[in-house]
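Shown here: the complex without one of its protein chains, the others still in place.
Up next, subunit A:
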Amino acid sequence: MLTPPPEENTAIPPSSDPNNGSPSFNLVSTYKNILSTDLLITKPIAAIESLISLLSASPPSTISETLSLLESATSELKDSVPNSIALSAGTDLFQRYLISTLQQGSAQSAKSKGKRSSSGGDGDFRAIRAHLLANGRLFAQRANESRGQIAKVARKFVRDGCTVLTCGRSRVVAAVLGAAAEDGAKFRVVYAQDSNDGLSKNSADIVTELWRKDIPVATITFAALAASLPYVTFALVGAESVVENGGIVSGMGTNQMGLLAKSVGKPFYVVAESHKFVRVHPLSGDDLPLGQKVLDFSTQSREEEKEHEEGKRKAGDEVVDFTPPNLITAIVTESGVQTPSAVSEELIKIWF
């Protein structure tokens, strides 16, 4: 299940290569392609994979050339989407990984064959690069596998007789609930969504999946959230990215759910792979470069115009909001259950 995406990626560059010549490889389209072809892949992973394909498509060069190529490619990728936070988690991680591997490699080579001059170093770099490409794939694969590990950890939260409140279309939440259902846990799910007229296309997957496993699901609108909270044991949500203070960027409505859960003292758990941790420290939701307009003021005369714009926006990215760390009870990652404040520690570990 995990091997196809890389295969596909390597297949894409040659097709775009003849058009632009070998040095210009279309990173943005590769990224979008990866996201659309494999629904299981998250944005950070897609970003990492597209960067790896970029590296394999570009001819081997020096270390600094490679790094500057990555840097420019990263900023190009970030500019291409309105909300680059999730994606930057992946690109930052990869860059960091690359630099530390290169440092290690060069330190080793310096130790082992200290007196050899540039020619030897060049050969080493090639070896490092090949190693990197091979390991980079492995890295992406491992990141994908972490979802299963989270399901294993978080499954313990879903006990017999509990009612789980969730929203959005998180793949991790689906994995957790699926794992619990397969284990034979008897629980119910309350699923909050935007509108009540049937299941929206995004949410359908998770709900039908649960129905298929004989799990009772009640779908409610966000307006009914407060009214349904007394019947709920805890809330379980996924995240697009986890920021440094432990807050999460997630589908619109998550913050509201967190606030309400807090007000009635229900636990609010977040499940997210640790590759979604990103080195951004916002003061509040409006301090994030989300590239979206939550409020769009208008008068009647502008109303028609606005509707037109809205139609255009629907084609693009989904809207997100920011849930501050004080609303979050715990974050479950593949390495275990953590408090929101542990996120910064994890990030510092990666960066220093």
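Definition applied: contacts are C-beta pairs under 8 Å (C-beta built on N, C-alpha and C of every residue); 3 or more make two chains touch, one makes a residue touch a chain; residues count from 1.
The criterion applied here is as follows: contacts and distances are computed from a predicted model.
S.K.: With one chain of the assembly withheld, which option in "Translation initiation factor eIF2B subunit delta", "Trafficking protein particle complex subunit 2-like protein", "G-patch domain-containing protein" or "DNA replication complex GINS protein PSF2" matches that chain's UniProt protein name?
M.R.: Cross-referencing UniProt, the chain left out corresponds to "Translation initiation factor eIF2B subunit delta".
S.K.: Which one, A:244, A:321 or A:334, makes contact with the chain that was left out?
M.R.: If we include the chain that is not displayed, A:244 is the one touching it.
S.K.: For subunit A, which residues lie in contact with the unshown chain of the complex?
M.R.: 244-246, 279, 281, 283-284, 287, 325, 341, 344-345, 348, 351-352
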